[in-house]
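With one protein chain held back, the other chains of the complex are shown just where they sit.
Presenting chain A:
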Amino acid sequence: MEKMSRVTTALGSSAISGRTMFCHLDAPANAISVCRDATQVVVAGRNIFKIYGLEEEQFVEKLNLRVGRKPSLNFSCADVMWHQMEENLLATAATNGAVVTWNLGKPSRNKQDQLFTEHKRTVNKVCFHPTEVYMLLSGSQDGYMKCFDLRKKESVSTFSGQSESVRDVQFSMKDYFTFAASFENGNVQLWDIRRPDRYERMFTAHTGPVFCCDWHPDDRGWLATGGRDKMVKVWDMTTNRAKEIYCVQTIASVARVKWRPERKWHLATCSMMVDHNIYVWDVRRPFIPFATFEEHKDVTTGIVWRHQHDPYFLLSGSKDSTLYQHMFKDASRPVDRANPEGLCFGLFGDLAFAAKESLISGDSNRKPYPGGDRRYPIFFFKKPDLTEQFAHVSSALSVFESSLESRHMDWFVKTARLYLLGGKPFAELCDHNAKVAKELNRPQVSTTWTMLRLMFSDPANLSTPGPNNISKLGNLPLMNSFSMKEMGTESRLDRSKGESRQDNIHLEPGNSLINSNNDENEETEGSEGQAEYMFGDAELDDDDLYSMEHEIQAVEEQEYTLPQEAFPLRHEIMDNPSVPEHLQQDKADSPHASGNEAEVMCLTPIESLSLIAISQPLFSPHLPAHFFCPVVREMLSHYAEQGDVQMAVSVLIVLGDRIRKEIDDLTQEHWYMSYIDLLQRFELWNVSNEVIKLSTCSAITCLNQTSTTLHVNCSNCKRPMSNRGWICDRCHQCASVCAVCHHVVKGLFVWCQGCSHGGHLEHVMNWLKSNSHCPAGCGHLCEYT
């Protein structure tokens, strides 16, 4: 420790300066290391082993250590390290398994000092003890780590990882005796240098090889590891079990990781393949690199901070045969180019919107979200360090909810549940569906079903349903589908770490409450009448309507709930005229059909106020069913375009072959997919499955065939059941026995995810009526949802 402090002071006196610069090496570099006073850097690779002086403006080649006419494999370095205490001492790890030390103080040209050839395979890493002059550690592909005393000819102790190749070894900065080793099989081991027989602890850090690890220079217990699985993880080793405290997901396998000096949360990484950049991460913000150095043209193989107390200089060597000094001020900051806005829909129509505070003007007349930002905890507690921060991105998050009492999609769910799509004669299906639609106050839909029945039923069957079947559209109830309300929700998410505790502020009433679409809203508000007009006139499709509503509701969001006059009106306008209009269009389009259309039209007024109604007697029974196909096709497209894909698909299924050929497969598939997607979002699995089953598109029916594998473990031996059937082939017992009746369950099996006991659905349901504990008697309080 004493030495350390001395070093520190010694270095503190000579301030380093420089600029971003590079020099060409003759060959690709594998590793680099700096001497302790930060004036020289050694570069090692298969065909290069040189020392460069770091000067103000450039690199100057100081020494070529690769001497001799016949370069031996001992010069082919996988790793190099410059001793941090003794400035004449270097160690290299050779690809042929040799560990070599070099003494720069030697007078001869060949500076090679010691040669250890104890490893059988490539040595991946060498590491000097941070404070001991003569202690050197190596880790090799053969699975062994060896500790050398440089005063002796051979290793003093050998550590066997009992597993695959060692990829990295690192002495702890703070604990004199501890070192960490990372392995190709994903493990990290901690060793005590005095106990070569057994590791102190081991944990699995990554899937696949762990290429590198690095102890935090200041924080005793922190170890960063990087692996082939593209992750950098920070482990807290002070607790009993190594705990993962941070995880950064990069885009390529992580070859090296180095903590940044003087910055507690920063570390630099480079990748082994594909990605050539060096990233500096703030581990607390794992989604975007804090800084990036993009100079290299091939993968970076070695990175090192120039001075152990200076965070502004980074040196790097690369496969592209260059050596770079990067200045932090020249780094590119990805966050500056990032787009800090986000928008997302929730399941029930909630809309969350986050945007930079600066984009959102300060004045608003809204109440803050009642919960504050409870749902969005602030993560960053660090004191603002103004010199080096992420750009202050403080975003405001607004959440717009639909009101609880009018779940605007209720009609959809109910319709989906109640519709009958098959299993009965066509006419009955139509009647049933018409009834459903009517009960849900959707007269237009209801009428459509009725019309369909009339169009496509056999004339003979038509006699059964009387004219009283025809829907009465007298009081034209409003479609309640979109009359959702806004609860007035808004919260601000302060994402800047600098302003960590400011979040209180926006609970104060005086503070600016931010309305994301304020300007826009006012505009809309002003022209509401116009908007209505537009709706009625132009038949906006439902998607537009939908999004517009959200915006408009945001405006109307007040403390009191406004009755939403706009919507009823709008629907009236839209619902009523659309069909006749549509029909008239048809008429105009095809004069051939017009006769019939007219006929249909003139049937209208019997006993309802509706513009459309059909009575049977006037129906001409001679018209073939396919005569209506063009009309129906247009009707379906109309519904689909309006956003009511439910109607389109339901009609498609019910009509089946009558209409299928009229509509091209792609469109059908598109409708099916949309409807199934919607159904699944509403968790209507059964309905969606029925639709899949009944669909005639091959692309849809095959959905039922995918991912039908269910992996089960035997309930006795807890091992995976490898063959399908009722008997586990390991313990030869029936695997899935009902805990209530003790018979094998075939069919619906339900089990508690807590204790994994279960059985026949009915049995368990009955059991749970009277008990709350597990029927198997394991004492678990079973929970079923």
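The rule is simple: a residue touches a chain if its C-beta (ideal position, glycine included) is under 8 Å from a C-beta of that chain, and two chains touch if they have at least 3 such contacts; residues count from 1.
Assume contacts and distances are computed from a predicted model.
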Which choice in "Alkyl transferase", "U3 small nucleolar RNA-associated protein 15 homolog", "Short-chain specific acyl-CoA dehydrogenase, mitochondrial" or "Sestrin 1" gives the name that UniProt lists for the one chain left out? "Sestrin 1"
Among the options A:97, A:217 or A:643, the absent chain makes contact with A:97
So one chain is hidden, and I want to know which residue out of A:23, A:63, A:135 or A:252 touches that hidden chain in the complete assembly. A:252
Pick out which of A:228, A:326 or A:638 touches the chain that's been left out of the picture. A:228
Of A:101, A:141 or A:448, the one touching the omitted chain in the full complex: A:141
Which of A:74, A:92 or A:736 contacts the chain that the document leaves out: A:74
Applying the definition given at the start, please give the residues of chain A touching the unseen chain. 28, 46, 70, 72-74, 76, 78, 94-97, 117, 119-122, 141, 184, 208-209, 211, 228, 252-253, 272-274, 276, 297-299, 319-320, 722-725, 729
